[in-house]
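Note that this complex is displayed minus one protein chain, with the remaining chains in position.
Labels run A, B and C following the written order; every chain starts at residue 1.
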Amino acid sequence: MTTELKISEISANFAEGEQGKWGMAIDMDICTGCQACVAACAMENNVPFVGEADSGYGRSMHWIRTERFWEGEFPEIKMTPYQPVLCQQCGHAPCEPVCPAFATVHSQAEALNLQVYNRCVGTRYCANNCPYQVRSFNWRDYERPEPLPNQLNPDVTVRRRGVMEKCTFCIQRIHRAEDVAKSEGREVADGEFAPACAQACPADAIVFGRIDDPESAVSKMARGARGFHLLEELGTLPAVTYLKGG
Amino acid sequence: MASTATHHDHEQDHIAHLREKHLMLDPLPRGRMNEMVMESMHDTSWKFWVVFGILSVIVAVFLFGAWGYMIANGLGVAGVNRPSYWGIFLVNTVFWIGISHAGTFISAILRVFKAEFRRPFTRAAELMTTFGLVQAGFSIFMHMGRVWLSYWLMPIPNQRGLWPNFHSPLSWDLLAITTYLLSSTMYLFLPLIPDLAMARDRTPDGTWQKTFYRVLALGFRGTEGEWTHLRHAMNIFAFAIIPVMFSVHTIVSWDCAAATRPGWNSTIFGPYFVVGALHSGMGAVAMVLAVVQSRMKHMKYFIRGEHFDALGMLMLLVSMTWAYFFFNDYMVQWYGGDKWTQQLLHFHEAGPLGWMWFAMLIFNVAIPWATLWNKKWRSNPWLLFGVGLLINFGMWFERYIIIPISLTINRMPFTWRMYTPGVEIYLGIGTVAFFILLYMGASRLIPLIPVWEVQEGQMAHSLKKYGRETVVTISELE
Amino acid sequence: MTEHFSRRDFLKLASVGAATSAILTGCGPASRYVTREPYIQMPEYTYNGQSTHYATTCRECAAGCGLVVRTMQGRALKVEGNKNHPVNLGKTCVRGQATLHGLYNPDRVQEPAKQSKRGSRDYSNLDWDAAIGVVAEALKNTKPSEMAFLMGMAPDHLFDLVSDLAKAIGAPAPIRFGARGMFEARATLSKATEVLFGQAAMPFFDMSKADLTFSFGANFLETWISPVAFTRGFANMRRGGGHGRGTLVHFESRMSQTASKADMWIPIKPGTEGLVALAIGRIAAEARGGVMPAAFADVGVEAAAKASGVHAEKLDELGKLFASAGAALAIPGGAALGHSNGLETAEAVLALNALVGGLGRAGGMYLTPLAPMQAEYHRPANLKEMAAFVEKLKGGEVKTLFIHGVNPVFELPKSLGFENALKSVPTVISFATFPDETAVQADYVFPDHHSLESWGYQRVAAGSAQSALSGAQPTVSPYYNTRATADVFLAAAALAGGKAAEALSFKDEVEFIQSKIVALVGESDGFFSAPEINTFTAYFQQYGGWWKTVDELSTPSGDALGKAIQVAEAKFAGEGEFYFHPFVSPVLAEAGANKPWLQEVPDPTTTVMWSSWVEIHPETAHELGVDNDDIVLITSEAGAVEAVVYKYPAIRPDTIAMPFGQGHTAYGRYAEGRGANPADLFGEQVNGAGDLAFAGMRVKVEKTGKTYPLSRLESRMGVYGEALGEEH
Partner (left out) sequence: MTVTTNISLLAVFPDLEPAADAIDRLRTLGVPDDQMNVISGTPVTEAMLGRPRQWTNVPRLALGGALAGMIIGLFLAFATPSLYPIQVGRQGIISGPPTVVVVFEMTMLGLLLSTFLGVFLDSYFPSYRPMHYVPEISDGKFAVFFSCPQEDSEKITKAMTALGAEKVEAAEAQPL
């Protein structure tokens, strides 16, 4: 019974049948802050590196970052659990309506928050209006000296200057998995694929799957008593559920 | 008899005094006034060209050069970052739209309310509207990451089959600013037609100026019909442009207020921004008039202490209204107790740029209140210039506090970061220079004084004796 | 080219395995057989829009994680973990992910070259025939006793080849070294195991099933030994692999990334970890009742409390906690072993496992099984041996030095004088892929392929309960004109003739590797088995190695508690007022600085990118009159470095800490001239196992008046409240 109560607590944010499609659960108790997700994401998604000066000036392009704070004073000091913050793929995304060019829109098919790079004109309103501050803007054309471009993932657009970008839940992997499943006449199985961050995570703290399937690993994890959403009070209906640490 | 004579002398003095004080009571023949206005355009000293040249260089290098550099290299050469995605670009946009509001206020609202002191400087103020909006447009385009694609924001049919997103306050901005720019330009142009015809008639044949005036005067002759159409149109404009003006700055305020950000999500931002716009706009009008009066020939006749006096009173009134809205916003945000808002308010006052917050209050409230209550002081052009300048700094600071400083604080403290302007400083200076340059250029080509409106006013004003007192009366001519 | 083993045969064989696993294909673009061609003549195994995945082994450290590299049209696009691999089960660490930035790094050594003068970086390119000639000459003309081979901790196949070569010609056995091994104190661990259990081995800590883990300085979530495997263990412990959510207690003078995940962080005084372990042992033994084991009999709890700065009550609590936990585990490692008493500390901590019956118990400690084809545990050289080697170089006893896979100029304590010692070596040949500091001091650089272009194998020394040999194959054709060092040695040996040619009579590297793994053909307890070597090789490449299906963990034997463990007071070299605590950068480790994306990945605890720093407690910084971003001069008895201050709230006020990994003077544009190298401060003090007592130092800290803005991901305002003004 208690478990069910918790379920309703977590899903209270969502109206009936509105919990989105793909979701992620991140167990902050297990996340070791190792940054494998950060590097994996950058490699998968052609995220450019920006160099020392720009990265120290809030211009790093990370699509996922690990936050941590401090509590208390030495020697009783504690670090708050590492919290990987990425685009929460909000069901009710504040970034979407403010774009005058329809460059950030809600995908009907995947229930994801899409960023359409070639439609973006760079007003940066979406980033301003993102309560999670997970959008990164191409302040420059970032240099990738030859032969580094050999590594670029052909499934992912390389963004030019003046364009906003953000985590896509590795939509290219979602589509690949869906295509494969479709060609085999079946549904995508739970755990069949994962975004780069979840795939790399050595602790398996990041779990990805269908949140509209109550039997999926991610749904089960998200239903747990420790689950919460980031800035839940804003009603953005994030697709990412965090599990409290410690 | 002696006392009667004294009384008579006294009355004559009084009348002379009134005439000296009030342009409307001090009529000159129309031909003379035309001559004065034409001379004011043609009387150009070498100093003017020196300033004009310097400003042209600044515009070429700071505005277009730096902008080109930024387009080629990306916005990284500016200071914008996460979380201050909007920087001085939008500060300047709001600032220039604010400046532009004064012109409409003076030529539309004062016209509707028949405030006679407006007559000689409606055009000077309207020019500010148009030129200010040009700068605002520049600033907003500079801000865009891919400005070369800015036409994607226009609601025009295109091969992508995609229209702009009308859910976005930025789309509303585009519509509102376009509407405002077009209508204020039209509103500038309509009353200008008779003056252009006047200039046409007084420009020798064979000069390029003649062609310029000929073309722009559209063949205006001053027939009854033309005047009737013009009058009706100006009446419609005077009323209709007021809601447009309010909508523009309200929508600009919604860029902030519609966002889910602490400190921004405020219902009072609309009127607060409109009043703020008038505040800086009035200050700018005072500055422009002080310069025009002192630097342009014959302008001391047209622009007098009474005008600065009236402007000063308006500035004081607007300052009080601004303070009221500011406090209203502050009080509610402060009382609300949201932790991020609290942090933001604290950051405004005690953060590294806390001085700006205090300077804003001093420039926008303390100084106007301390000086403008005094009729004599506020009639002094240069004092009003100074106060206007400070108000403009104060209002610029206000926008700086609302945009980059408030953007520093959000709900993810891990990302808080100060904003340090880069090339946008130069671009901002470039827009100021371009504004002045346009204004200077216009002052050589466009009769800054709407002579026919002044004459119309002078026709309507007369002196009447009520008992022993000679007073001014105004007859309704329209 | 193909009478021996053609690619087509290879493919046929591979397709057998393809039925079992769809995504892993067996063969690589087999660098030796395939030349780079324009894509209009695309190799038949590549398809437009289709990825090809190759299993190989990560060489960013010696842990031997299995990788699957996604390639498309001959380009390596993404590194993913090999799900079948027993070390990492499909996962990778941050460095593994960034391997591609090493492969496609613009600053790789692109051709064999001769340097006109050491350090001049004035190279004249050679062709490979000339290069092989140089190696052959060196093999032929140097007296075997005056030859030296200095090898890195990976790859093992090359080490085996060089060992065979050295043995055949009578040269000294190759020396293996790596900074990571030095900071991990591998020698100390195996020595302590030997002392307590009579068998030198790598302990296996079964954290997955533990209920309580006491970690004494072991940075197992960062870079220590096999971080991916340990992270999995930690995660499983937290998930309740034992009897519920497991607890981690970490003893270290600074809050490392590992400590930050601990439920309890004990900021212990440096060098007192052993004392504390003993005290905990004594309290735990008392709590468990029965006879007090000799190991803990002489321990004074009060004295330990006094020395370590941990309150006696706290020790009592910890001891009882350890005694009462269902499955308690104690792990020694990292800086705890980098003290003069490090060996005894390791013994004391390992003895705790024995005390609670943790030897050979789920959630306790085992000994890691030896890799297939391995007779005994082999550890890399400790510092004592390296110091002796450097002395040998200085004495002019080495005429030709071959260096592969290690960067001693950067990694060894500067005071050891390796760079100087090279001056006494007439010929230095480096096989570096990257122009690192050591390669810059060599006469010749004959670049090896990048690991993703290489064949090979790596013995899994830790992290796997199964005996495992991880296989490597080229995932892409070599991008530059590089050549496998194994092939260079084989060709040179053939050219040199004599014993060398006899011992290394292999056609190429692959044949050599097959000659080694042929021993596994017919083994039936493996992940796969094959009746003959070609099939076996195909499977070996397809699956990324060979490992047994069953755990082969052995229970440590011997009476570990039988004799008293004495932990002497740690000796600190130098006079300064601060303990110096170096640690391996959790992101860059010793060799990641050349990869731009690794530089841009923020350090987990400080979020610093692109630089190094010195962690100073805020109060200490205040006393020193320094603030964030101020540059301080740190002086030890052996050297001095300048470093940028990071006011770190979770470090003992008497300790300063500095990451190892930056401070390169060569190594490519992304590494060079960034931050400082704490190895410049290291002396030569070693512990009982000969490992460097890198934490056994006291240093002076002086303000320089210079500043340098550290690039941080975190907001100093939001995290530390800087520049937000006074609180209301």
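Here, a residue touches a chain if its C-beta (ideal position, glycine included) is under 8 Å from a C-beta of that chain, and two chains touch if they have at least 3 such contacts.
Because the structure is a prediction, the values reported are computed rather than measured.
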_Considering all chains of the complex, which shown ones does the missing chain contact?_
A, B
*Which of these, B:Gln12, B:Ser45, B:Thr207 or B:Thr228, touches the one chain of the complex that we don't see?*
B:Thr228
*Given the contact definition stated above, which residue among B:Asn73, B:Gln455 or B:Thr470 touches the chain not shown here?*
B:Gln455
_Listed residues A:Trp63, A:Phe102, A:Tyr142 or A:Phe169, member touching the removed chain_ = A:Phe102
*Given the contact definition stated above, which residue among B:Trp163, B:Phe327 or B:Trp382 touches the chain not shown here?*
B:Trp163
*Touch residues of chain B, complete complex, unshown partner*: 29-31, 34, 155, 161-167, 171-172, 175-176, 178-179, 182-183, 186-187, 189-190, 194, 197-198, 200-202, 214-215, 217-233, 236-237, 240-241, 243-244, 247, 251, 452, 455-456, 459, 477-478
*What is the set of chain A residues that contact the non-displayed chain in the whole complex?*
91-99, 102, 104-106, 108, 237
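Heads up, the rule we're going with is that only the chains that are shown with their structure count from here on.
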_So using the touch definition from the top, which pair is joined by more C-beta contacts, A-C or B-C?_
A-C
*State the chain with the largest centre-to-centre distance from chain B, centres being mean CA positions.*
C
*Could you give the separation in Å between the centres of chain A and chain C, each centre being the mean of its C-alpha atoms?*
31
*asked:* Rounded to a whole Å, what is the gap between the Cα centroids of chain B and chain C?
replied: 67
_For chain B, residues contacting two or more additional chains_ = 412-415, 417
*Would you pick out the residues of chain C that each touch at least 2 other chains?*
713-714, 719
*In their shared complex, at which residues does chain C touch chain A?*
72, 75-81, 88, 90-98, 100-101, 103-106, 221-222, 227-228, 231-232, 234-235, 238-239, 245, 255, 257-258, 260-261, 263, 265, 267, 479, 586-587, 596-602, 604-605, 607, 609-611, 617, 649-653, 674, 709-714, 719-720
*asked:* Per the contact definition, I'd like the list of chain C residues that touch chain B in the complex.
replied: 713-715, 717-719, 723-728
*Once bound in the complex, which stretches of chain B touch chain C?*
343, 346-347, 349-352, 354, 408, 412-418
